[in-house]
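Excluded from the complex is one protein chain; the other protein chains are retained at their positions.
For chain A:
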């Protein structure tokens, strides 16, 4: 993960660039189906996100490295290893669902970081960051799970990313089973991340007195 972050180009200011990229393209993202614009958006999005992680590691952005790494990894996986790889799911509503959820979340999140760095954080942004996730997070997760589920039959049919015995490296991998395992892993992982955010919300929003100086 650190290696991935290190190899991603530092495309200028991770915070500002991400916001502009996400805001611009989300307008055009209204229609279903992929296309060069969507691909370009997703590439920029991914690169900026990974660059953002690098800033995180350098301590510029205050956020848990483990949690954000997790998030970046899972998003890169959904985009490249599922949505991009299985063309048939690209017209699913579930894709729209998670892209919208992620886009809104990121616009708010990067605004939050940018304003924090400028020492001028409007309460509205802080409130939005720590409240909207309540709806956006489950929305994104649902989109991700439904997309993976939709991809399953096509993965099985094409034997995508799978290798079976016998072969000279004595190795086998069943991508279909792997996807199912990933989906199951959401059961223990998602509640932990969700309740962590709820806990953070209680902590941050109850300290409004201290944060008045940012306004």
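The rule is short, and it goes like this: a residue touches a chain if its C-beta (ideal position, glycine included) is under 8 Å from a C-beta of that chain, and two chains touch if they have at least 3 such contacts; residues count from 1.
As a convention for this text, contacts and distances are computed from a predicted model.
For the omitted chain of this complex, the UniProt record lists the protein as "Very-long-chain enoyl-CoA reductase", which is one of "U3 small nucleolar RNA-associated protein 14", "Very-long-chain enoyl-CoA reductase", "EF-hand domain-containing protein" or "ATP synthase subunit delta". Considering the complete assembly, chain A touches the hidden chain via residues 165-172.
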